[in-house]
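Can you keep this structure in mind? I'll have questions shortly.
Of the protein chains in this complex, one is absent; all others appear in place.
Naming follows writing order (A and B), and every chain is counted from residue 1.
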Amino acid sequence: MRWLTLYLRSRRVPAALAGAAAGIAVMWVLGAATSDSAPGRTMVVLTVLLLTGVLTATLGGPDEELDRTAALPWAPRRIAHLLAAVTVVAGLPLLTQLTPTGFGPAGLVIRDAAGLLGLTALSAPLLGAGRAWFAPLGWTLAATIYPAAGQVLGQMLTWQTQAPGNVPAAVTAATLACGGLIAYAVAGPARHERSDAATVVMARAWRGQAG
Amino acid sequence: MSRILRIELRRSAALWAGLILLVAGVVMCYVAPQRWSSGWMALAMIEREYLMAMAPLALSAGAWQGRRESRAGLSELVESTPRPRLQRVLPVLGALGLAVIGGYLAVLAVTAPWIAGTARYLPAAAFAVVTVGALTVAAAAWLGIAVGRLWPSIAAGPVLACAGIGWLMGFPAAARGQQWLGMLFSPMYGMSQFSDYETVSGRLTAAQAVWLVALVVTVYVLHGAERRRARMAALLPLVLGVAVAITVLPHDRSVEHAIDPVAQELVCTTDAPKVCVARVHSALLPEVTPQARQALALLARLPQPPAEAHEDTATWGSGVPEPGPDPAGVALMTFAVDARGHLAFPDDLVPRTVGRVLANVGRCPGGLDSSILRAATYWLVGTEPPDEPGVDDDRWNDHVRQLWQGLRKLPEARALARVTAVREGALRCADLEGMLSDA
Partner (left out) sequence: MRMVRAADTAPTAYPWIVQADGLRVKAGTHLAVDGLDLALGTGVHALLGPNGAGKTTLMRALATVVKPVGGTLTVLGAPVHGRAELRRVRRALGYLPQHFGFYPRFTVREFVEYVAWLKEMPKPEVPAAVQRAIDRVGLAAKADARMKTLSGGMLRRAGIAQAIVNDPELLLLDEPTVGLDPEQRLDFRELLRDLGVDSCVLVSTHLVEDVVAACTDVVLLNEGRLVHSGTTASLIAEGGSSDAGDSPAERGYSALLRRHRAEAGR
């Protein structure tokens, strides 16, 4: 349990969770204030993007090189981290479904959460945890501005905004999710960030506990 | 200062930000060139609409730069130096501001050659529209730096981008029916043109410029103020700017889809028969003239044929009076501009113009039998009527063809008499049933 607490603190997870909760609260209030019925699809997609962006920061610790010297295997822990993240990103909007302004439908939320987090996890080994949000942001921005075309390719390219049952979109999201999971679990985030002295001390503390 | 500015331009995120804005803008524009191919004003307005992506990108770029500044850890060193904070922040702000404005303007430079040959009408309002767009991206970038400095988390970039796009798209929706309010505070809203003669109301541009400049000043003071009280005072220009902007703008519907009367003015050929197009389409005159004159020649067989062909510059919308009946002696043409800036569907212009003269378009409350009118039109034109686009009913299309073939079988004079009868019936809004068939 101690290890878990220190790990979460080194990744700044409490702050990210608080930010995610604040984010969904703000979007929920905006949704309730601006429309009488459930929020539109664009708003739901943007909310999922917002939550993904907030949780992106937790994908990398302050000193990746230090983390890699650990004796314990990282892959299962990274997988668990991603699965927990997708639960949060999908779960928070689904929670709002208990209220009249529910962010949904559930299929859309789950698909977009898995796909966007997968894309983030895929970018992390390539660009580093600090830059992993470039691809999801850019792609989703483009997808919201140019909504679906009729053909399969158009639906794949704008998969975030497609209807929940759409097959090409689901396939794209699933591919991104699986690819991201595997890439991140195997490779981990790239070594870009400089270390911050205080958090290095903390990171050393939890490594000592585990080793 | 200029040396430091150059260093910052080279070494900070500025050039990347400008490049991203340029690429995003160019890609978005060229994906759908038909939206802006009609002229310079259209290009300016559509680029403003794509602020929907460019402003959030500028916000993220600013947040990235702000985070870098914050993480560099120079604050202790910098606080021991004499240069006042207001001057200290200028290189970073200046570099990013120049780069994003440069990116925004470079989009225009890259898309301008596409329509350079066909766009002739360049109103001063277009420059004003571009200026407001440039101010918006600069303000977004500076705001991003401020947020990134205060909150140097990785999440600042995506959160700001979502907030930006949420504001730009959501504020007009939240303004719920107050279009003027939505257009004022969301510079990307209301920029799609319903007609090619649209412009952006000067008052709207002025109001937007006021509050954007106020925002820029506020953000600069926030960056440069040393003490907390000064930062609180920074909000004053913003509040003032917003208040002035709201006051300057009329709160009615006159700001939406404002029509530029100069764009609507007719530009005509010098020789007869006269063919006129709107000023905004003046480059199309050479393409339109032969077709228009051909239509006039075809219509000359009718009694009291039109002598001139003009473009129909009527627009629809609130506050615009209902257009009256087509003026006598003038054939009105409607045409569109294709993705390359030339006449769209050039083969359609002649039948459309002839049909309109024949049909006394839209003035009869009960409507007229369109199949008869179509058959008569294509008899005058002399070609087989193609399937009407948008009508799936094969029987209707076959009926039209049947009527047309019936006319063709008749000798010239009799067919012409029937067509003339159709025309006069249309002018009287009479029932055209059976006029073309053997009674």
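The rule we apply is simple: a contact is a pair of C-beta atoms (placed from the backbone, for glycine too) under 8 Å apart; a residue touches a chain by one contact, two chains touch by 3 or more.
Computed from a predicted model, the values in this text were never measured in an experiment.
The residue from B:78, B:336 or B:391 that touches the chain not shown here is B:78. Mapped onto chain B, the interface with the missing chain covers residues 1, 3-4, 7, 11-12, 68, 72-84, 88.
As a convention for this text, only the chains that are shown with their structure count from here on.
Computed from the mean C-alpha positions, the centre of chain A lies at a distance of 37 Å from the centre of chain B. For chain B in complex with chain A, the touching residues are 24, 28, 31, 50, 52-53, 56-57, 60, 71, 153-155, 157-159, 161-162, 165-166, 169-170, 173-174, 176. Listing the residues of chain A that touch chain B in their complex gives 12, 15-16, 19, 23, 30, 33-35, 42-43, 46, 49-50, 52-57, 129-130, 133, 136-138, 141-142, 144-146, 194.
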